[in-house]
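A single protein chain has been removed from this complex, and every other one stays in its place.
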Amino acid sequence: MLSKNVETFLECDKTYEEADTVLFGAPFDSTTSFRPGTRFGSGAIRHESFGLESYSPYQDRDLRDARIMDSGDLELPFGNTEEVLREIEERAAEILSDGKRPFLLGGEHLVTLGAFRAALKKYPELCMIHFDAHTDLREDYLGVKLSHACVIRRCWELAGEGRIHQFGIRSGEREEFLFGKEHTDLHAFTFDGLAEVLDSLKDAPVYFTVDLDVMDPSVFPGTGTPEPGGVSFDELRKAVTLVCQRANVVALDANELSPHYDASGASTAVAAKIVREMLLALMQ
Amino acid sequence: MLSKNVETFLECDKTYEEADTVLFGAPFDSTTSFRPGTRFGSGAIRHESFGLESYSPYQDRDLRDARIMDSGDLELPFGNTEEVLREIEERAAEILSDGKRPFLLGGEHLVTLGAFRAALKKYPELCMIHFDAHTDLREDYLGVKLSHACVIRRCWELAGEGRIHQFGIRSGEREEFLFGKEHTDLHAFTFDGLAEVLDSLKDAPVYFTVDLDVMDPSVFPGTGTPEPGGVSFDELRKAVTLVCQRANVVALDANELSPHYDASGASTAVAAKIVREMLLALMQ
Amino acid sequence: MLSKNVETFLECDKTYEEADTVLFGAPFDSTTSFRPGTRFGSGAIRHESFGLESYSPYQDRDLRDARIMDSGDLELPFGNTEEVLREIEERAAEILSDGKRPFLLGGEHLVTLGAFRAALKKYPELCMIHFDAHTDLREDYLGVKLSHACVIRRCWELAGEGRIHQFGIRSGEREEFLFGKEHTDLHAFTFDGLAEVLDSLKDAPVYFTVDLDVMDPSVFPGTGTPEPGGVSFDELRKAVTLVCQRANVVALDANELSPHYDASGASTAVAAKIVREMLLALMQ
Amino acid sequence: MLSKNVETFLECDKTYEEADTVLFGAPFDSTTSFRPGTRFGSGAIRHESFGLESYSPYQDRDLRDARIMDSGDLELPFGNTEEVLREIEERAAEILSDGKRPFLLGGEHLVTLGAFRAALKKYPELCMIHFDAHTDLREDYLGVKLSHACVIRRCWELAGEGRIHQFGIRSGEREEFLFGKEHTDLHAFTFDGLAEVLDSLKDAPVYFTVDLDVMDPSVFPGTGTPEPGGVSFDELRKAVTLVCQRANVVALDANELSPHYDASGASTAVAAKIVREMLLALMQ
Amino acid sequence: MLSKNVETFLECDKTYEEADTVLFGAPFDSTTSFRPGTRFGSGAIRHESFGLESYSPYQDRDLRDARIMDSGDLELPFGNTEEVLREIEERAAEILSDGKRPFLLGGEHLVTLGAFRAALKKYPELCMIHFDAHTDLREDYLGVKLSHACVIRRCWELAGEGRIHQFGIRSGEREEFLFGKEHTDLHAFTFDGLAEVLDSLKDAPVYFTVDLDVMDPSVFPGTGTPEPGGVSFDELRKAVTLVCQRANVVALDANELSPHYDASGASTAVAAKIVREMLLALMQ
Partner (left out) sequence: MLSKNVETFLECDKTYEEADTVLFGAPFDSTTSFRPGTRFGSGAIRHESFGLESYSPYQDRDLRDARIMDSGDLELPFGNTEEVLREIEERAAEILSDGKRPFLLGGEHLVTLGAFRAALKKYPELCMIHFDAHTDLREDYLGVKLSHACVIRRCWELAGEGRIHQFGIRSGEREEFLFGKEHTDLHAFTFDGLAEVLDSLKDAPVYFTVDLDVMDPSVFPGTGTPEPGGVSFDELRKAVTLVCQRANVVALDANELSPHYDASGASTAVAAKIVREMLLALMQ
C-alpha cells in the first residue's frame, strides 16, 4: 500500500501534534528591486537538505531527537503584497495559538513582517534580533512602503523604540544609518555586542530574523544583492547558536536564499546547515 | 569634450522630436507566478543588440534609415502593481499624444495592460492582435486580477467582444479555452487565419502585443514558462512582418524575455531580431 | 491542523486505492558512461510540473479527471546495480499485482529492465515499443552487462525474437545496427511505420519505454548524450499519444532527463508535458 | 610500461605516415568583436567526441576504417594576428606538401585565411565553398582588415572573382550583400543551388569552410553571435556530406564553436557529429 | 519630452565640466592567453552598480557628493593591439590635459599601458602602485611583447628602476620573481609594507593599477585566471582606501573582471564596491 510523496526538511517529519516547532515556507519575492529568485529559497532548502547529516558535531545533537514538523510552502497570490502578508500572519498565528514555535523560511525579507505581526499580537513586549547586511530601515522604496528594503522600519513602527537589535549591517543609505543611530540598536559589520544584548534581554520574548546575506558573498553568493564584506559561516553559525540557546525565541525566520544564483549549490547547503544549527540549538 | 554614456537599441538614437516611434522598457515581473526574471528583458534586448546588424536581408531595409528613439527603461515601484500600470499608461499616453507610436518592451505580459489603456483612450475602436503560447484569459489567478495570467481578459473587459484576435495559443485551463471560444477570436497553435483577420481589420487602429513565448522553447528557452510545441523563428518573423506592414499598428509591445534563463544568449538575440524586424516593417 | 508537505506530479494526488495508474521514480544513473545526472530527472519532472496546466488543448482532456497517484521516488542503493533493479522490479510488481498500471520515471534507461521484468512475469506474451536515439543493443559495455547501453539487449534476451519494436534510432555501433536488423524491428531516424505496428499488435500487452533523447537536442538538450538529428516535440507528442490510445499499455516509463544540463528548464518542461500527454492518452 | 596521455578526436589515432587527412586545431579568437570563446572550440570537439559513436548510420561508414590523424592544437601567440595566421599557414602547407589533406578546427573564422593561403599556393585555381550565417565580406572592421568579419573578403582578394560560393548567408551590412551580388556567388538563407554549383566545379580543387553558425541557434547556441533563422542539423549534415563526397576537397575547416556558451554540451555534440560526417564522407 | 537612455556608474552623472574624475572603459581582452571575457568587465560594473548604495558606512561618504563623470566605453579595434593602446592613451591624455583624473576600467591588464603612457608624459617622475596576483613581468609571452602577462615589464621599461611597487603577488615564472627582486619593489602574497611605501612616496605623482585578481577566487571567481591564495575583500578595501587617501593618485585603473565566469554576480558586486571605495577615498 503506497502513499503519496512526502518531502520535508531533514528528519522534520513529526506530526503537527508531536511538534514543538513548525517550519513553513513563504516563496515570495515580488517587492525585490534588484534580482528576484528568493521565492525558490524555501523549496531548495527543503529539497537539498537530503545532502546533509541530521547530526551536528558542533552541538553533538541530532535532528532525529527533535520534535519538528515541516508543513511545506504557502501558495501565495503574487502581485498582492497585502494579502501575502495577511496569509503569512495567519499561518504564524495558528501555530503560535497552538503553543508551538513558527519557523518561517523565505522568500524575501518582507515576509518577516507577517510573522512578526502575529508574534507581536501574542507577545506585546516582543523584541527583535536582526542579522543582515542591510539596515532595511527605509521609510519607503520608490514610494512603496511594503518593500523588502523597509521591513525592519515597519517592524520598528509596530514594536517601538529600543526593541530592535541589529547586527552585521554593512549597507544602506546615509539616512538609514542615521535613523538606526537614533532609533534602533544598530551594530555595524560584525556580531560584536551580541552576548551583552542577550544578557540584557533575559527572558523577554524574542523574534529572531536572519537575512542570510549577512554572510559574505564568498560563502553565500546565492542571494539577490551580494554585499561584500560580510561575516563567515562559522561566525554566523556561532551567533545563531548563541541566540537560539540563550534567548527566549518565540518565533523565527531565515530568508533571502536565491538558490539559482549559485549553481554550485553551496549557498543552499550553507542555508540548510544554518537552519539545522538553529533547530538543534532550540532543542531543550 | 566627453559626454555621458548613452546606450540605445541598435541605431535607435534619434531625438524625440525626430522620432515617429519611441521605445520604452517596463522592467517589471512581480505578478509572475512561476519563474521571475522578465524584468531583465528590455535591458538585455537593448544591451545585446550590439551583436546584431541594422540591415535586414529579409526586408532589404536598414534601421539607419528609420526614425526611432529609445528612451530607456521606466523606474518602477516593485510591489505596487496598480501604480506600475499607471506609470506605463502615462508614458504611453505622452508618446501617443505627441503623435508618435509607443513600442513597449517588457517585462512580464501584464505591462501590456498599461499601454493598451492609453491607446484605447485615444482610439476607442481599438482592436488587438495577440501572439502568445497562453490564453491569458483567466478571471483571476489565486485571487489576483492584475496578473500576467489575466492580462488579455482585462483588455477584453475594456475593449469588448470581438476585438481580440489571438494566435499561436497552446496552453491554458479548460475554462480559458471555453471563454476564448465564446468571447475572443482564438486561433490555437499556429498563425493560420492571420492574413484573413488582417484583411478584415482594414484601417482599424490595432494594438499589437507579442508574447515571445509563442515561439518554441527550442528557439526561445529564455522565458519564465517554457511551453513546448510553439512556432519557429521564421514563422514568427513572417507573422510580425505581416502585421506591421498591413495593419494600422498604433501601439505595440514585445515581452516575456527572461534572459538569464538562457545563458547562451540565443533567446536575447532572437528577441532583438524580432524587434528589429517589427521596427523595419513599420517603416513607411 | 497542518499536515506534512506533500509534493506530486501535476494533480496526480489520488490515493493508491482510487488510482488506476501509479507513478514512481527511480533516481539512478550509476552505469551512465558519459555524463551522469539523470538521477535528478524524476524529481525535476515532479517539481517543475507546477508550471504546467493540467488541461491539454491537444486532447481536450484534463488530469483533474484522471485517477493517478504519484508515490514518489525509490531510495536506491547507488553502487549495487543488481539490487537497484530488484527494488524497481518489486515496486512495479506490487502495482501490477494490485491491478494498476505502473509508470516509471527515470533515471537512466537501465531502470526499464526492472519494470520490464515485472511486467513480463505477469504478461508472458509482452511486447515492447521503444522510442530512443540509441539502439541500446550492445552485448556489454566495457565488460558490464547491466548497462544503460545494453538495456534493450537484456530485454530482448527475456522477451525473445520479434517482440521489440524500436523507433527513432539514429546512433549505435555498426554491430548494434546489424543485430537490430536480424533480431528486432528497428525503425531508424523516425516514427515511420508506427501505425502499422500498432495495428498488428492488436490487444497484445505492451511495455512502452520512452528514452526522451529520441528528441533532437534543440528541443531536449537536458540529457546525458545529446544526439543531433532527432524528432521534434510535436512528432514525439503525436507518437506517444497514438501508442497510449491504441495499444494495450500495461506498464510504461519515460527516462533520461538530466535536468541540470539544461539550465533554462525547457527540457524539464518538455519531459513533463510528454508525461502529461501520455497520462491523458491512457484515460479511458 | 605506461605511456603518456594521448587524446585525439574519435578514433583519429593513426600515425602521420598512415594518415591521408590530418586534423589540427587553431584555438584563436582575438579579433572576435562580440563574444569571445571559440578558442575553446577545437579542444571541446576533441574532448567530447568520447560521447559519440564512430559509426554513422547515415552513411553506413565507420571512422575505424578511416586513415586520419589528430595532431592537436597549435600554441598560438595571442595578440599578434599576423603571426597567428603565418603559423596556421605553415602547418597547413606542411601537411599539403606531404600529400595529405589538412582539416583545420577553429577558433574564429579568421583562421581560415591561414589555411586558405597555403592551399592556394599549391592549387592556384582553388575555389571555395563557404557555409555561414554571415557574409564575412567587410572591407575592414573598425579599421582592422584581419578580422573574422572580413575573412572571406580577404580570401576573395587572393582567389579572384567567381571563385567563392557562399550558402546559408542571412546577416551582414547592406554593403556586404551588395558586394556579394557583384563579386561572389552568394546564396542567401539556404543551400539552394548547391548541387548545381558542385556539378559546375567538376574536379576543380576546393577549399571547404564551414562556419557552424550557419545552423540555427536552436540547434547550435554555442557560438559567439547567435543568428536566428538558420538551417537545421539535418540540412547541414546533408550539405556537408554532398560537398565532401562530390567535390575535390583538398583542404577544409569547421569553426566558430564557442562551447562555454552552451552549458548543455549539445552544441559541441553537434559540431563533433558534423566533423565526423565530413570525415566519413571524405573516405574513398 | 523624453531623452535618450543614459547609463552611468552609480551616481557618476556629472557633466564633463563639473567632474574632477572621469571614468572610461576599455573593453579589450585580445591578448588574454587562458580564458577571455574581461571585455565585459567595464560594462558589467556600470550596469550592476544599480544594486549598490552610493553611501559607504566604511568611509561615511556618499558618491552623491562627488564630482565624477562616466564617459562610457571606448569602441576598440579588436585584433590591432597597438591601435587599441593608442586610443586608450589618447583618451587618458585628453582627460589629463583638462586637469582631471582618468579612471580606466578594464578589460585585461594590458590596457594599463595606454593610460600609464599618457600619465608618464604629463608626469615624468611618475611612480606606480600595482596590486595583482601575478608579476606581469615577462619579457614576452610566446613572442608577443604587448601581452597582459608583460604589461608591468613594459611600464618598467618606460618608468625605470625603483618606480614600480608591487603588492599581493603570488604567481609567475621563476624568472619573473628573480627580475622583480632586482628591478622592482615586489611584495609577495600580502600588502605588508604598503604604509611604508606610501610614506616614502610623499607627494610624488602615482599611477595606481588594481588587477582585481589580487583577491582570492573565493571572493572574486569572475576572472580569467583564478589564482588561489589571495587577499580578502576587506584587505583589498582597506589597501585601496589607504592608497587613494594618502598617495597623490593622478591616474588609476581597475581591471580583469570577467563577469560571465561568475554567474552569481558576486564578483561584479565586489568589483563595483572596490571602485566605489576608490572613488570615495579620492574625494577631498
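Observations, loosely collected:
Just so it is clear, A, B, C, D and E label the chains in written order, and each chain counts residues from 1 on its own.
Just so it is clear, contacts are C-beta pairs under 8 Å (C-beta built on N, C-alpha and C of every residue); 3 or more make two chains touch, one makes a residue touch a chain.
Given the structure is predicted, the values throughout are model-derived calculations rather than measurements.
All shown chains touched by the missing chain in the whole complex, by label: A, C, D, E.
In the complete assembly, the contact with the undisplayed chain comes from E:D262, out of E:E53, E:E89, E:D262 or E:E277.
If you put the hidden chain back, the residue from E:G143, E:G162, E:G193 or E:P228 that touches it is E:P228.
Considering the complete assembly, chain D touches the hidden chain via residues 1-8, 13, 15-16, 22, 24, 43, 46-47, 69-73, 94-95, 263. By the touch rule set out above, chain E reaches the unshown chain at residues 34-35, 169-174, 177, 188-189, 216-218, 221-222, 225-229, 261-263. Not every partner is drawn; the one left out touches chain A at residues 50-51, 53-55, 57-58, 62, 216, 218-219, 233-234, 237, 262-266, 269-270, 273.
As a working rule, only the chains that are shown with their structure count from here on.
Chain centres here are Cα averages; for chain A and chain B they lie 38 Å apart. Between chain A and chain D, the centres computed from C-alpha atoms are 55 Å apart. Shown for chain C are the residues that touch two or more other chains, namely 216, 218, 262-263.
Taken as a contact graph, with one node per protein chain and an edge wherever two chains touch, the assembly fits none of the named shapes, being neither a line, a ring, a star nor a complete graph. The list of touching chain pairs reads A-B, A-C, A-E, B-C, B-D, B-E, C-D, D-E.
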